[in-house]
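Have a look at the structure that comes next, please.
Every protein chain but one is kept in place in this view of the complex.
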Amino acid sequence: MTSDLPTSQQSNSLLRVRKLSKSYVRGNLLRGRVPVEAAKDVHFEVDCAHTLAIIGASGSGKSTVARCIAGLERPDVGEVWIDGTDIAQLSFRELRPFRSVVQMIFQDAATSMNPRFSAAEVIEEPLLIQGQHREERRHIAETLMKKVGLSADWLDRSAAEFSGGQRQRLAIARALTLGPKLLVLDEAWCGLDLSMQAQIANLLLDLQTEHSLSYLLISHDLALVARMADTVAVMSHGQIVESGSTQQIISGPQHTETKKLLNSAKAAEYKPQLSKGASA
Amino acid sequence: MLEEHSSGDAGDTLLEIRELRVTYSPAKAKPVRALDGVSLEVRSGEVIGILGESGCGKSTLANSALQSLPSNAKIESGEILFKNRDLLYLRERELTSMRGREISLIPQDPALALNPVMTVGAQISEVLRAHLPLKAGQRKERVHQLLQEMGFERPAEIYRAYPHQLSGGQRQRIVIAQAISCGPALIFADEPTSKLDALLQMEVVELLCAIRVRHGTAMVVISHDPMLLAGFADRIAVMYAGRIVEIGKCAEMMERPMHPYTQALMRIAKASSIAEGDRKGRFPTIEGEVFDPAMLRTGCSFEPRCQERMEACLHNDPPKRAPEAERLVSCFQYDK
Partner (left out) sequence: MNYLGRRLVRAILLLVGVSALCFAFTEMAPGSFFDEMRLNPQISPATITSLEEHYGLNQPLFVRYERWMQAAAHGDFGYSIAYNTPVAPLLWSRAKNTLLLTIVAMLLAWLISVPLGVWAAAQHGRMLDKMTGVTSSLFLAVPEVVFAVALLAIVVRWRILPFGGMKSADFDGLSTWARFWDVAGHMLLPVLILALADGTIIFRHVRASVLEALEAPFVRASRSFGISRTRLLFRHVLPVAAGPAISLFGFSLAGLISGSLLVEVVCGWPGLGPLILDATLSRDFYLVIGGLIFSALFMIVGNLIADIMLVVADPRIRAGVPDAP
């Protein structure tokens, strides 16, 4: 188990985020331009082979943070230290080597890959850019397919032929091609069926033990997060309002936003008396 | 089919679906049977939860009841009796006047279910206009009442808003307002919360509960999450591969699921609940893929993923058995 979040164990942390802020300007004909502060002074750390979950209601800014860390967006201010380098203000070209260190997996796997690509093309695409040999690429793709629980015989099927759960596995395989150290999972299994969610979660847990991967988990679902994360940070209106070990957060929430999220997760749980009261 | 009427708390039969079979014939693929002999009874004022994974036919069930299936779907056999009238024999005009007034559907994705170039007030008003002989002013007043009932504090502002100006949760409440506007006796809700975050999900469930208490509306709520249904369904029907594999009272289904599929679903759901899942670790799962209805097979459809398969499962359809009152289960384990 890791230490509490704010303490800085410099030696062990893979990702360190300091004072990250990002605001957007939203165009509006009637009211002019309205700046929206999506992330404000965000601090956190992710240790090697550990999982940090950022939870919060929709619009709390958790996805913005994820995109800044995956290098898809540039923070206005702040530091994003990955493996000892601050990537926050790197140029597009300088960011390149870090794209293999940090990989992002999106909510909707279907839209994040070309449906006409075969599974092999989807997985090999990052390798192609790195300029690897053809047989070597194929070999890597086959290994990865097996690793994520898909048959290597399916490499020539088009992405569109895979089911939702299988496509999410494919997305994970693609993310693993370049041997990343950190996966950013943005609601990665929202919209999947319950049994598929559990399968994907198990796969990610297994991969974490096998490859010492770190995860940054973005979710609104505290219940699912509880089984996946070592530490939890709660975001509200662009700020981290509470953080700590998963058990701390669940057993002794301090901030009202955490309590609200926890209550909604608990309320969704089965209570015999509630169902009886409703039917009376 | 359900034969027991012993329980005292439920009302008369409102909707009865008997042995319904529906097949889709996509343009470039083999025909797919989406519903394979589904029977379900909804009593007035009752909330039934339909639990199942994608592709199990739960949305087809809702669309069949409203007779709003896409054009490539065909009802091959069965009956859908609503207040003792078979909907399959109604003319289009009769169906139109029934939809929204007697049976309503809350669609899955409120972002897509609303017209982007019409104010939401006008969209609710349109439903009223279709069914009730109200003047424009009366309709507007009624829409304001509905918006208030949906928990909007400034109905006049919401009335004039366009869908893109509202949040996901607000849009869902607008769609619910449309669905209840003409006081239907039965509402189908197709994954009413799947596009919302956890906080908003609870809001919507609470709203549906309140509507049910206030208006006594019967509801069929479709979801893949047992925990969502557990809160307010009276009975739960579990669907797999176009069939209802188990149905029973909510509390009993949650505490003593009988079908291996239901048991596995409940295990996953409980594992991902706060109380039991506060430790990092693997989830219990159901291995294998969600059933693909395009694949024809003999025997029980759940057999490939079942932990308790027997020889009989491979060759024959499991029979429906009632091991206890108010419970039906299709599994050879109970075939004694």
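For clarity, chains are labelled A and B in written order, and residue numbers in each chain start from 1.
One rule holds in what follows: a residue touches a chain if its C-beta (ideal position, glycine included) is under 8 Å from a C-beta of that chain, and two chains touch if they have at least 3 such contacts.
Remember, predicted model here, so these are calculated numbers, not experimental data.
Among B:179, B:196, B:306 or B:329, only B:179 touches the chain left out of the display. Contact with the undisplayed chain is limited, among B:85, B:164, B:282 or B:315, to B:164. Considering B:99, B:173, B:305 or B:320, the position touching the chain not shown turns out to be B:99 (whole complex). Only one of B:34, B:50, B:73 or B:114 touches the absent chain when the whole complex is considered: B:114. Among B:79, B:126 or B:203, only B:126 touches the chain that is left out of the view. Contacts to the hidden chain, counted on chain B, fall at residues 66, 68, 96-101, 104-105, 107, 109, 111-118, 123, 126-127, 130-131, 162-165, 175, 178-179, 182.
By definition in this document, only the chains that are shown with their structure count from here on.
Taken together, the chain A residues at the contact with chain B in this complex read 51, 57-59, 163-166, 191, 193-199, 201-202, 205-206, 220-224, 226-230, 246-247, 250-251, 260-262, 264-272, 274-276, 278-280. By the touch rule above, chain B contacts chain A in their complex via residues 9, 46-47, 53-54, 167-168, 194, 196-202, 205, 209, 212-213, 224-228, 230-234, 250-251, 254-255, 264-265, 268-269, 271-275, 277-287, 289-290, 292.
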